[in-house]
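Written out below as structure tokens is the structure these notes cover.
Removed from the display is one protein chain of the complex; every other protein chain stays in position.
Let's look at chain A:
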Amino acid sequence: MATRKKSLLKVIILGDSSVGKTSLMNQYVNKRFSNQYKATIGADFCTKEVVVNDRVVTMQIWDTAGQERFQSLGVAFYRGADCCVLVYDVTAPNSFKNLDSWRDEFLIQASPRDPEHFPFVVLGNKVDLDNRQVSTRRAQQWCQSKNDIPYYETSAKEGINVEMAFQTIAKNALEQEAEAEVINDFPDQIILNSQNNRPGNPDNCQC
């Protein structure tokens, strides 16, 4: 069976409502920030091409579409993720405490082959705000206790550390894949779109 050189990385962003998941994605992909809080309307997934280790890969970043609000993300959302970004708000201690359950939820729902070494990245967002409640040390300790998850403190508003964090996300997602030397379990997968929806092979035309 052929091994696949995958050039598409699926990244999902998890965390409590209003910690800034959509804003981080928007800042990274579109370089813009909106102060207006909309519980994620119209946010679906964004794609961005990145260069990692001299390789161009397409990163597909999936937003929760607000379905995390009442713990109602379906298993389809988690499927095939190459990296999971856990976000909390440094001014909201509860959002930090909930990282544990988001991580557990991910490992149960996505059931990756090697849960011990699945790449997570933790982002402590909103460091531009004054009323910080979760210390860097506390966050780092938690990350260390979970198999040394890389940790970044970001501001989606000011664009602080966002680029760097996503670079790490892409790198770790890709490395994990290189280690596992992923076997293509599902050859010949079909994706529908208006482009490939016309009859192709003339031999297969209607009889």
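Convention: contacts are C-beta pairs under 8 Å (C-beta built on N, C-alpha and C of every residue); 3 or more make two chains touch, one makes a residue touch a chain; residues count from 1.
Here, contacts and distances are computed from a predicted model.
Engineer: If you had to name the missing chain as UniProt does, which of "Rab proteins geranylgeranyltransferase component A", "RNA-binding S4 domain-containing protein", "Pre-rRNA-processing protein" or "Checkpoint protein" would it be?
Structural biologist: UniProt protein name of the non-displayed chain: "Rab proteins geranylgeranyltransferase component A".
Engineer: Would you mind spotting which of A:Ser34, A:Asn94 or A:Gln141 touches the chain that isn't drawn?
Structural biologist: A:Ser34
Engineer: Even though one chain is hidden, which residues of chain A still touch it in the full complex?
Structural biologist: Spelled out for chain A, the touching residues are 30-32, 34, 39, 41-47, 65-67, 69-72, 74-77, 79, 108, 111, 185-194, 197-201, 203-207.
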